[in-house]
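Apart from one protein chain that is not included, each protein chain of the complex appears where it belongs.
By written order: A and B. Residues from 1 in each chain.
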Amino acid sequence: MPLLQAHSLGVHFATPRGLLRAVAGVSLAIEAGETLGLVGESGCGKSTLGRAIMRLVPIAEGTLLLEGQDITRLEGASLKQVRPKVQMVFQDPVSSLNPRRRVGSLVGQPLSVAGWSRRDIADRVAELLAQVSLPRDAAERFPHEFSGGQRQRIGIARALALSPKLVICDEPVSALDVSVRAQVINLLKDFQDRLGVGYLFISHDLSVVENVADRLMVMYLGRVVEQGAAEAVLRRPAHPYTHALLSAAPVANPRLARARQRVVLQGELPSPVNPPSGCPFRTRCPFAEARCAAEVPLLRPAPGDGQLVACHFDFTERFAAAADAATGVSA
Amino acid sequence: MAGGTPGLFRRFARNRAALLGLVILLVVVGLALAAPTLYPRNPLRIVGPAELWPLQDPRFPLGTDSIGRNIAAIIAHGARATLLIGIFASLTATLIGVTIGAAAGWFGGWVDELLMRLTEMFQVVPGLVFVLTIVSILGGTVENITIAVGVVSWTGIARLTRAEFLTLRDREFVQACRAMGMPDWRIVLAEVLPNALPPVIVLSSLAVASAILFESAVSFLGLGDPQVASWGRLVGEGRTLIRSSWYISAVPGVAIMLMVLALNLIGDGLNDALNPKLRNR
Partner (left out) sequence: MSGLEVRGLSVALFTRAGVLPALSGVSLRVPPGRTLALVGESGCGKSMTALAIMRLLPEPPARIVAGQVMLDGVDLAALPERRMLAVRGKAVSMIFQDPMSSLNPVATVGEQIVEVLRRHEGLGGRAARQRAVELLELVGIPDAAARLDEYPHRLSGGMCQRVMIAIAIACRPALLVADEPTTALDVTVQAQILELLQRLQAETGMALLLITHDLGVVAEMADEVAVMYAGRIVEQGPVDAVFDAPLHPYTRGLIGATPSGGTAGRHARLADIPGSVPGLAELPAGCAFAPRCPLAFGACGAQPALLAQAPGHVVACFAAEGVPADAAAAGA
């Protein structure tokens, strides 16, 4: 039984311009000890999906199962009981820590909410701070005395305090410098290896996700357009949007960058309040045809590696050929 | 709790004007505390010749008023009333303002709409008229004046608290608290409120000054407590002799001015000290 299962999850917000379907019909499963990468551009609904799984925003449709228990509509005491199992690491290491609390109090907060005794909290906090390689005296200091990377470690310690089963990592390294980013990614990986925790790793940066994810999910305008094993999605993308994302991501290798053929998408994200009919991506898709405006493509197995793709057509071979051509030149 | 108190005072003391304000305030507080010792008997008692100018008789360093009461004694005892009314009126206003502002900002939606319309209703009535109405209905005791001033002064504090809550509500650390299952009341009181308070404290210190002005105005108009010595009342009583013995109004007038100035300087200093953006300058 998977750790977390979501069946056609939908999250809606009422806006002055109409109903915003921030997340529509998303199904996913995360196993213990596994990382599901969630990729997409701003406004695609990836953060909202993360917050829906955290039960921080109301779920309009679908079901959410944690270890087989339906938590979609839990409230009050029963919700509080499952909260410790799912925790979150936030993007902004500044705003995610209350500036007026000492680090020890911040990390101990989930424990105190769970009713731990003062002494047990102090012991556990010391242990956690050691695990994220923060100095012993960190507990007595304030967050602003630490660098961005250290603050993110504090956030990770807080998320892991109650030994959660699942951690939602919402762009955990996007605000960090490159050299520190690697430290934090490695730290998250270490914890996974040791504790068997599952991650939902949300990021706009494919190169980061590639480095952490076992499986990958690509979202566009609230819908999943492609999902499957990370290796398969990244090496043999089946959806034109995934292909464009991969192609747009800058490669830190000048020779490769010059050699490859870049697909630069035209236009920008349409308004999520008023999405295009049929396939949401069709307005920017270089291969769009009449059928794409009429029919919503359903997720179906792509040929070959078996990832799921929401597209009426088969582009896998074509994209693979282009990718091989590029890497062939570099080799 | 905010980064250690010694640091706070050092940042406050960097502003020389604020330090001067603090000194003036401490002098007034000292005067208020010493009043019963310096002038143990009722200050409203007639003790000497009328309209004696200051520095003429060492017994009456600030002179006497139109019926021969010691102005120095009235100033000293008046400092008590002034300070008490100022501080308690400001506390009342802060309590009402923070509660209403916090509720509006935290819950949003129709609660916010309702509370903000209520705030606007209070804002459109001129403050002094409101205070005079309440005092003339309830009677001019010190308690009633304090409540009346508090009831008209909370609107600015409510608006500021609401604005702070609106920005803080969506911070990630609040989400983190919700994610760990912390109840709303605890998030509001222990997480959001301490972050929202610094600018509110500045405004509260300024509210003390405006409360003192309200009290002076009420007493000046003769609606104050007849049993209590008050600076504003002395200004009012001296106004008929403004051509001959102008010092009767001027002495308490200067006291009010210094006090209000001191509180404003302190407010500025607190603003600098509590504003994290200026901390590293």
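Simple rule for what comes next: a residue touches a chain if its C-beta (ideal position, glycine included) is under 8 Å from a C-beta of that chain, and two chains touch if they have at least 3 such contacts.
Note that the structure is predicted; figures quoted are calculated from it, not measured.
Only one of A:L245, A:C292 or A:A310 touches the chain withheld from this view, namely A:L245. Within the set A:I185, A:M219 or A:A310, the residue that contacts the chain not displayed is A:I185.
When the missing chain is restored to the complex, the residue among A:D177, A:E289 or A:E317 that touches it is A:D177. Across A:R73, A:H144, A:R255 or A:R291, the single residue that touches the chain missing here is A:R255.
Between the chain not shown and the residues A:A213, A:A238, A:C279 or A:C311, the one that touches is A:A213.
In the full complex, chain A touches the omitted chain through residues 35, 41-42, 147-150, 177-183, 185-186, 189, 204-208, 210-214, 230-231, 244-257, 262, 264-266, 268-269, 327.
Keep this in mind: only the chains that are shown with their structure count from here on.
Residue ranges on chain A touching chain B, taken from their complex, read 51, 54, 56, 79-80, 83-84, 86-88, 90-92, 95-100, 109-110, 113-114, 142, 155, 158, 162.
Those residues of chain B that touch chain A in the shared complex are 1-3, 171-173, 175-182, 191, 194-195, 276.
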